[in-house]
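What you see is part of a larger complex, with each chain still in position.
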Amino acid sequence: MAQTQSALLVVSAHAGDFVWRAGGAIAAATMRGERAVIVCLSYGERGESASQWLQKKPLDEIKQIRRAEAEAAAAALGAEVEFLDLGDYPLLESPEAVERLVEVYRRVQPTVVLTHPLSDPYNGDHPAAARMALQARVLAQAIGVAVDGEFPTPDEIIGAPPVFFFEPHQPEQSDFKPNVLLDISSAFPLKRAAMECLPAQKHMWDYYTSLAIRRGVQVKRNAGPNLGLPHETMGEAYMRYYPQVTSVLE
Amino acid sequence: MAQTQSALLVVSAHAGDFVWRAGGAIAAATMRGERAVIVCLSYGERGESASQWLQKKPLDEIKQIRRAEAEAAAAALGAEVEFLDLGDYPLLESPEAVERLVEVYRRVQPTVVLTHPLSDPYNGDHPAAARMALQARVLAQAIGVAVDGEFPTPDEIIGAPPVFFFEPHQPEQSDFKPNVLLDISSAFPLKRAAMECLPAQKHMWDYYTSLAIRRGVQVKRNAGPNLGLPHETMGEAYMRYYPQVTSVLE
Amino acid sequence: MAQTQSALLVVSAHAGDFVWRAGGAIAAATMRGERAVIVCLSYGERGESASQWLQKKPLDEIKQIRRAEAEAAAAALGAEVEFLDLGDYPLLESPEAVERLVEVYRRVQPTVVLTHPLSDPYNGDHPAAARMALQARVLAQAIGVAVDGEFPTPDEIIGAPPVFFFEPHQPEQSDFKPNVLLDISSAFPLKRAAMECLPAQKHMWDYYTSLAIRRGVQVKRNAGPNLGLPHETMGEAYMRYYPQVTSVLE
């Protein structure tokens, strides 16, 4: 654990997920000067690219389109992005895929991790991504776990970064009960810009802007008396997986 | 909401509860220069004073003993303490009792509230205290709710202070799943001093010291890589009732 | 049980609740020619009328304003409305209040009942209303339970109408997991008209229109292949409390 600066790691099942669900948190981090690294386990080429399939585009071209969009969106958020190209629908869990994620964890040394929640009745790839992200985080902590046959030095293993699940498309059905409401008011313009990098899903731009307003109302409702929030608060909802460690209750 | 400084409000069913369960959080607040106000709804005179009853002391004397102990413990923690003398075993819920708590909320203007969790199969007074603390918090927010016939000014109503449940005696049986682990290492000496103000429960001193070590181990296990915790970390466990509102995920 | 036609009974803690939360279901029922009866247990005069209190209006005037608004909204929905004036903040549960609701159940002979869900950490009046609505429903079924000293005839007791909980303001925090998504597309204009009868809460008009769009998206996502939904589907979410009884799975 040689970590010296804040770094956000986002593990996303498909190429677009990180934009809709965590774009505000990512932009807020980069606006604070922190590093943000997004790992897309797949391009969402089979399950989330219906319009391209209807145009009978070949698989490789679809992947390229999705990759380019995700790169543009990540750039709009000020973040780095990597692609593991593990395939989707289904995203298969494997020791090899987890090993790749262990390598990412050790290289990035994240101080915060974002991923999908563990339940989603509408899309099995999302919980599969979350299970791998969580498993890799534990393995990356162990000095006895090698990557590509190489054992880590004590500096290369990671600590215990907190994990936050971002919001699924149908939160109640996915047992998503937010315990953290993030104020993304100042980061929202970047999130909107990132959304606009995904032209095939234009109908989602307003949908997720409306959701940000809705979560922003909840930010205000749940805020303590001192917070002094802006009039037009925008929000994102998260579920913290491990207990919060703190030296001040607030 | 005219609130200008941090203030901690602790709503405790019986006179001793706040010491064992939240002494660290209280001391940590007062050590930071914040105000801490403890409200004991009863003295615990019937249900938690068995040794005095075995000595056949009269009820009023038992209440006085418990009150004096609680005052000493609060002083050791640097906190103020008030007693509503509502009776225990059972602690009865009533609109009048809730009105008294509304008055406290408006006078103290808490930025953080601590109370018992909502379930405890071993002691019905604890959930009753929690229900009243929560109800009063909501009523104290409403400008249309009077106390003693007097309506509040806009400055006198309260905001939305976060609520934390402190740890019950048998946490798993009370569905207590901590989502906040508080580092009380530097506050622990004051907590120990407060415990020693309760001589009738001397066997509890070591029991709760041991629990603080146990929760301290969990603080370390769940801490992110940057926390730099002391070797002998002491902890207290809490359940946050409302979602955390924040502008930084950490 | 002499019931010969469909009748919807809505039990609402405060005067405005039924509009935001169930206006679509109410309008859909009256548009089908069914009877709809709304019972407001209070006017929401203390807890949900902040702007009137800030104008220092007297209590009776506030109640009158709220009553007039609710009557206008009910009329816009084609529904009847009654007021029990039980007081709010807190709405106190009592055998007398439940007896009044038993009388309503027997008089209306509802085939469907709507009320608040049983949990709401932000407003204790809502669960109190739900508990009374559920208790009265069971008592109204019993031939041995009198109202105002009069025992019912066998024709006057009620059957077992299904109960649906409507959506609270912060659904996930209130453990609201919808198991029924209602298509209110054709009823929505009436719901909007009813919302506009509540001028003091103008900021809510768009908020609840946006929620209807959001629930409408979920209607489409969860619809079976045969539903043929309109392009702009609007929705409301409900939780069915008792099991659905049916002779066809669909």
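Letters A, B and C mark the chains as written, and numbering starts fresh at 1 in each.
Convention: a contact is a pair of C-beta atoms (placed from the backbone, for glycine too) under 8 Å apart; a residue touches a chain by one contact, two chains touch by 3 or more.
None of these values were measured; they are calculated from a predicted model.
**Student:** Quick check on the homomer: 3 copies visible, but what's the full number in the structure file?
**Tutor:** Result for the total copy count in the complex: 6.
Note that in this section only the chains that are shown with their structure count from here on.
**Student:** Fitting on CA atoms only, what is the rotation between the copies subunit B and subunit C? Please report it in degrees, nearest 5.
**Tutor:** Rotation angle, to the nearest 5: 120 degrees.
**Student:** Can you work out the whole-Å distance between the CA centroids of subunit A and subunit C?
**Tutor:** Subunit A and subunit C have C-alpha centres separated by 38 Å.
**Student:** Averaged over CA atoms, how far is the centre of subunit A from the centre of subunit B? Could you give it in whole Å?
**Tutor:** Result: the chain centres lie 37 Å from each other.
**Student:** So which stretches of subunit A touch two or more other chains?
**Tutor:** In subunit A, residues 178, 218, 221, 237 touch at least two other chains, as defined above.
**Student:** Per the contact definition, I'd like the list of subunit C residues that touch subunit A in the complex.
**Tutor:** Going by the criterion above, the answer is residues 122, 169-173, 175-178, 207, 210-211, 213-214, 217-218, 221, 237.
**Student:** Note which residues of subunit C are touching subunit B in the complex, please.
**Tutor:** Going by the criterion above, the answer is residues 45-47, 49-50, 53-54, 62, 89-90, 92, 121-124, 173.
**Student:** Residues of subunit B touching subunit A in their complex?
**Tutor:** By the definition above, subunit B touches subunit A via 1, 3, 6, 8, 25, 28-29, 32, 109, 111-112, 114, 158-162, 164, 178-183, 218-219, 221-227, 237-238, 240, 242-250.
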